[in-house]
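Complex shown without one protein chain; remaining protein chains in place.
And now, chain A:
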Amino acid sequence: MSSSSEVDTGMVLALADDALVASHRLSEWIARAPSIEEDVALANIALDLLGQARLLYALIGDEDELAYRRPAGAFRNAVMLERPNGDFGATIARLLLLAAHQHALYSSLAAADGDLGAIAAKAVKEVSYHRDHARAWTVRLGDGTEESHRRMQDGLDAEWAVWGELAPTQEAVDWATAVITQATLRVPGPVLAVERQEHTADLDELLSTMREVTAVHPGATW
């Protein structure tokens, strides 16, 4: 068993924040997705991500403190994940790229001993499904109608341009490229590695919505 002092706290915090913020944006699709089946699918994925965030927060501190009472400026999530939802195609593109990245990352972390390795091993199974869900939609929309192709390409272009912030491995880029090609979409170009960006007002909005209940009833339990 590894104690929290042995894990890279900054890295774990970034993983957890990515998962929490992505989870919240996905949860916003509930009752708005193209079908009730997709509502449930995206909610399941959001709950998986929320579960990962909770385990990771608990590894390095108090999860409520970290999720509910930390200033937005202290969050380490990639800005691409806090951006508001738009078209369904953009959400699928974002999920495709996030899941490709997480799958490669958690797979390598799963080899480690201790709690982080165990959390990663559990997460690999979950993100495998997320990756597959996004792949299935990307192919159907990309290789679908003229309109679905255009909207999937637009979403992909927008998300791909900022994917470098997550620093995806070559394995993740290769996997996504294969899916994009299969979907008859255009690979937007090389993934440019960039530092994690400054947070925007989108994160403030996201956190204030997520924290509505705890803001009104601090310390409430149920």
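Just so it is clear, contacts are C-beta pairs under 8 Å (C-beta built on N, C-alpha and C of every residue); 3 or more make two chains touch, one makes a residue touch a chain; residues count from 1.
Throughout what follows, contacts and distances are computed from a predicted model.
Enquirer: According to UniProt, what is the chain that's been left out of this complex called? Choose from "Circadian clock protein KaiB", "1,2-phenylacetyl-CoA epoxidase subunit B", "4Fe-4S dicluster domain-containing protein" or "aminomethyltransferase".
Expert: Listed in its UniProt record, the absent chain's protein name reads "1,2-phenylacetyl-CoA epoxidase subunit B".
Enquirer: Can you say which of A:Ala14, A:Ala41 or A:Leu185 touches the chain missing from this structure?
Expert: Of all options in A:Ala14, A:Ala41 or A:Leu185, contact with the hidden chain holds for A:Ala41.
Enquirer: Of the listed residues A:Ala74, A:Ala136 or A:Val213, which contacts the missing chain in the full complex?
Expert: Of the listed residues, the one touching the omitted chain is A:Ala136.
Enquirer: Residues on chain A that touch the omitted chain in the whole complex?
Expert: Its contact residues with the unshown chain are 34-38, 40-41, 44, 132-133, 136, 140.
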